[in-house]
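Only one protein chain is missing; all other protein chains are in place.
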Amino acid sequence: MRKVQAVIVGGGPAGLAASIEIAKAGGKVVVIDENGKPGGQLFKQIHKFFGSREHRAGVRGYDIGTQLLKETEDLGVEVLLDAPVYGLFRDPAGIMVSYMKDGREQAIIGEKVILATGAAENALVFPGSTLPGVMGAGCAQTMINVNRVLPGQKVIMVGSGNVGLIVSYQLIQAGAEVLALVEAAPSIGGYGVHAGKIRRAGTPIYVGHTIKRVLGKTQVEKVELVALDEKFQEIPGTEKMLEADTVCIAVGLTPLTELAWLAGCEFTFIPLLGGHIPIHNEDMETTVPGLYVAGDIAGAEEASTAMEEGRLSGIAAAEALQLYTAEEAKALKAEVWDRMNALRTGPFGQKRYDAKAQLLATAKGGK
Amino acid sequence: MADGVKITGIPTMEELKATPGLVSDQRFEKSAVAVIECVQEIPCNPCEKACPFGAIIVGSPITNLPVIDEDKCTGCGVCLAQCPGLAIFRVEKNYTDSTSMVEFPFEYLPLPQEGDTVPCGGRNGQYLTEGKVLKVKKTKQMDGTTLVSVEVPKQYFMDVRTICRKGGSK
Partner (left out) sequence: MRVVKHPILPEDTKPEMTIFFDGKEIPAKAGEPIASALLASGVRIFRETAKKGYPRGIFCGIGRCTDCVMTVDGQPNVRTCVTPVRQGMKVETQKGLGRWSEKA
């Protein structure tokens, strides 16, 4: 069986960044991705990213994706596409990664394995939520920005985190009308500047509101909104019916952790980071020796932090493979931590910083 | 009804005046100047790097609100297209005796033409006044973000922030 120094599952921002670090250190690395194209969800991010110059702030997401892909190519990283990974097995030489490719089962052993599988969008249940026209906000974003198709003309967005705000803006840019953005909480979750963009475009934001029901014979035709009290109970008499053909759901992400469960990783539950998260240490290594996590699987955040976590896991894996001395690795990791901590400060980042700190404390046995 | 950026997505005048991104009333009288409507501490600092005159300081941590030095700001507008939040505007209050110039990022189609009369709106997209399009700037460096400047009656210099889009509602 083929054996390499590192196998990375998932070719999104975290996995590609990890592969770059290992390849830069001189390691042989293989990235396996179930999709036909690498880059994960970066290529649908057409807005300019936040952060600092080191985080490539001000650069649009798809351009960051193109840069990452070029770096992996230049470094000779091998990327296997259309290859869903279905199993991880312990092996004396490392961890065996089993995947489907060209219709048959194949396997490869990685001395070190990094899981960078990402996250999936949460659903929301209400009468009519299964009707065609109700879809994840990220799904709509892929349709408009990658496939260049409008999933509908008149959209209601649910959820005011940055995903809900940004996708609303991009739907308007693509030519749709976003009739309203509703948020159950009493205040807007994402950045005010993102909210400001859609407000300037004329989209109202209703905080303390949710969808009561969606009506339609075979697809979305009408959407009824309702106000909520401080206990999130519907306030009778506040219903409002809107004619819409599409409902986009942006109510958070759940890390895709199946492979970590299969591998026997220990988990902790942190709702702020998306639910069950594999416990990992400062090197992103899980409780299974040699198995690392990076990106949304290690707690759903955004692409900038995913790339930094990818780099961190890659440097740590390279160190464990003795491609770096402890000294070299320490300096490189410190740089990444500085950049990552910068993204986790302020009123929006602090909670994630605290949650990640709690996670790291768990790894040290502080449950 | 409660107000403010966390509730409506629109900073109130009080929130704006409390930020270090807004220059003094006296500075507005002098010449064109950048208006940084960034009222939340988010991790972001491209504006600092963008300014060729060192008039915008974010510093460390990068969640600091941008501070504008009203004496150094020449009102060149380079920072507008570099702000990922599209939260910087350029305002020349005394464009003429009776009008002001407001420049804002505009990432929609169709783009207006110079000389067009367009409906201008406020931070909530609602119609405020007609305005005359002065310039439509689009360079490679701005990476898809177009800057549109309009001439509007002077009373609207702190209110007009966009061209009204069809389909806009309250």
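As written, the chain order gives the labels A and B, with residue 1 at the start of each chain.
What we mean here is this: a residue touches a chain if its C-beta (ideal position, glycine included) is under 8 Å from a C-beta of that chain, and two chains touch if they have at least 3 such contacts.
All figures in this text were calculated on a predicted structure; none of them were measured in a lab.
A.B. asks: Pick out which of A:142, A:268 or A:305 touches the chain that's been left out of the picture.
C.D. replies: A:142
A.B. asks: In the whole complex, not just what's shown, which of A:173, A:203, A:257 or A:345 touches the removed chain?
C.D. replies: Within the whole complex, the residue contacting the unshown chain is A:173.
A.B. asks: What chain B residues would touch the chain not displayed?
C.D. replies: Counting only chain B, the missing chain is touched by 107-109, 111, 144, 146.
A.B. asks: Against the chain that's been left off, what residues of chain A make contact? List them.
C.D. replies: Within chain A, the residues that touch the unshown chain are 34-36, 46, 60, 120-121, 123, 130-136, 138-140, 142-145, 147-151, 153, 173-175, 218-219, 256.
Here is the rule we go by: only the chains that are shown with their structure count from here on.
A.B. asks: Just the number, please: Cα centre separation of chain A and chain B in whole Å.
C.D. replies: The separation of the two C-alpha centroids amounts to 31 Å.
A.B. asks: Which of the residues in chain B end up touching chain A in this complex?
C.D. replies: 5-11, 37-46, 49-50, 61-63, 82-87, 107-109, 121, 123-126, 143-145, 161-162, 164-165, 167-170
A.B. asks: Can you check the complex and tell me which residues of chain A touch chain B?
C.D. replies: Touching chain B from chain A are residues 47-53, 57-60, 165, 172-173, 175, 177, 179, 186-188, 191-205, 207, 342-349.
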